[in-house]
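Of the protein chains in this complex, one is absent; all others appear in place.
Residue numbering begins at 1 within each chain, and the chains themselves are lettered A, B and C in the order written.
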Amino acid sequence: MIKVRNISKSFASNQALQDVTFQIQKGQFVTLLGVNGAGKTTLTRILATLTRPTKGTAQIAGHWIDKEPIAVRRQIGVMSHFSFLYGDLSAEENLHFYGKMYAVQNLQQRIDELLQQVNLQTRRYELVQTFSRGMQQRLSLARAIIHRPNILLLDEPFAGLDVNAHKMLNDLLHNFIAHDSTVLLTTHDIDYAVKNSHRLIIIKDGRVIADEPTASITTNHIKNLLADKAK
Amino acid sequence: MSNLTYLFIAYAFIWTAIFLYLLNIGKKLSFIQREIKLLKEDGYKSEGN
Amino acid sequence: MDKKYLIPILLSYVAILAALYFAFIYAPTERTMGDVQRIFYFHVPSAWVSFLAFFVVCIASIAFLRTGKESWDILAASSAEIGVLFITIVLITGPMWAKPVWNTFWTWDARLTTSFILWLIYIAYLMLRSYVHDKERGARFAAVFGIIGFLDVPIVYMSIRWWRTLHPAPVMGGKEGSGLAPEMLMTLMICLGAFTILFATLLFLRYKTGMVATEFERLKIKIHS
Partner (left out) sequence: MTGLKQILTIVQKDLILEMRSKEIIVSMLVFSLIVVAVFNFIFDPGSEQIRTTAPGILWIAIIFASNLGLSRSFAREHENAHMQGILLCPVDRSLLYIAKVIGNIIFITIVEIISLPVMVVLFDLDLHGVLPLLLLVLFLGTLGFAGVGTLFSTISANTKSREVMLPILLFPVTIPIILAASKSTSYLLAGRDISQIWSWMRILIIFDVIFLVVCFLLYEYVLEE
């Protein structure tokens, strides 16, 4: 589903990514682990066609990110620690706006269904600026999957959430992830990554330093990999 | 007389401006070269150790 | 100092000496304006060099947007700096020439006004470069502005000329180049050549400095990590 080929990103003195290559099969839940500034967010942005790599390319659901960015965008749902929601629009209006941008069929029905699922149907007419952070992220999840993407790119979606909101969003997320959807999550939360993903890709200073199934790697090993400065 | 004063001011300005600019580049360049030298020495030292 | 820096510096040194000789000794004194007319031999080449510099900014900016190579960005930045230097010279020497001849420092004629607006545009360009958070995005912003700024040059010139022709403007002593004595024309050509060499040298030095600075940053990060 996702093929990343020799992606490098550098400018002037800043080398954000260096020769990153991996593949993700359909239905896999993969986590990109790394400390802040390791290049995770840059990689997600490249895959989401927000920024261009200096070298290399990637293919998502059969479309090259450099040649058919619009086709790629149709296939992916992106969630980040920013909600991308407008505070001055209601929950429904936000979904309506994004739904129309994706040209979703039977939009009203889809919005009803999504609001039901993220448990916000009672507040659908209220302005998003009155929502708590947790509610906003739930709505943001609905926004990200409004066009029924098969691939989800999640960039620290749980940042700034309290325990309850975290759990709620996590449950929702797992409801949405059908057995055939592909997920690439970016986080620095090791425990969450180990618990939820099939595979871990560890990035450090813009390089992939480990790429293994979750079952074959221990939490301590990951911590060592991330902390080890000399190597 | 005042005619020549203007000529003088104009030329003085031209050469001062270009000279100052050159000086500025030269300063930057020599600063960086010195830093690189220091950095290299540091680098060798830590490798040696 | 490095040999590759020394040769262009010596070359422009000789060229400028030659230009000075021609401007002050070889060229005859202008009959009506007197010696102050000799500003002309450095005023016009400065204007030429600044246009050339902004042209280089535009070309380097297009190349940067197409390739994403930082060296193009450094070239554009270098050229803009030098362009601002020379357009400033134009704006200072212009009034120095105008005051004794037309008895006014400033007229809103098309060339003078265009130079002034160009000065504003490229000062803005340099400010934009120093006001960005993200280096790469900033370089792209500067490239976009550099392209529009240069395309604006003929537009500004045309609009100002159109504006001024509809108003009474002081007569500007004929077209440049048309009424010039052959010796004066020769001197002007020599000075244009000398300033072009000077521009190339300055650009080369500034560009190299920029490249070395980036290289230095890269090295520093490599060693510290």
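Throughout what follows, contacts are C-beta pairs under 8 Å (C-beta built on N, C-alpha and C of every residue); 3 or more make two chains touch, one makes a residue touch a chain.
Since the model is a prediction, treat every value here as computed from it, not as a measurement.
Considering the intact complex, the chain excluded from display touches A, C.
In the complete complex, the hidden chain is touched by one of C:92, C:117, C:192 or C:212, namely C:117. From the options C:15, C:84, C:98 or C:143, the residue with contact to the chain not on display is C:143.
When the missing chain is restored to the complex, the residue among C:44, C:75 or C:156 that touches it is C:156. Touch with the chain that is not drawn comes from one residue among C:9, C:92, C:132 or C:211, which is C:132. Taking the whole complex into account, subunit C touches the unshown chain at residues 65, 117, 120-121, 124, 127-128, 131-134, 137-138, 140-141, 143-145, 147-149, 151-152, 155-156, 158-160, 162-163.
Against the chain not displayed here, subunit A makes contact via residues 45, 48, 50-52, 70-71, 73-74, 76, 78, 80, 82-89, 93, 97-98, 100-103, 143.
As a working rule, only the chains that are shown with their structure count from here on.
Averaged Cα coordinates give subunit B a centre that lies 19 Å from the centre of subunit C. Counting only residues that touch two or more partner chains, subunit C has 220. Chain contact summary for the complex, subunit B toward subunit C: residues 2-4, 6-7, 9-11, 13-14, 17-18, 21-22, 25-26, 28-29, 32-33, 35-36, 39, 42-43. On the subunit C side of its complex with subunit A, the touching residues are 68, 70, 135-136, 139, 214, 217-218, 220-221, 225. Those residues of subunit C whose C-beta lies close enough to touch subunit B in the complex are 34-36, 38-39, 42-43, 46, 82, 85, 88-89, 92-93, 96-97, 99-100, 198, 202, 205-206, 208-209, 212-213, 215-216, 219-220, 223.
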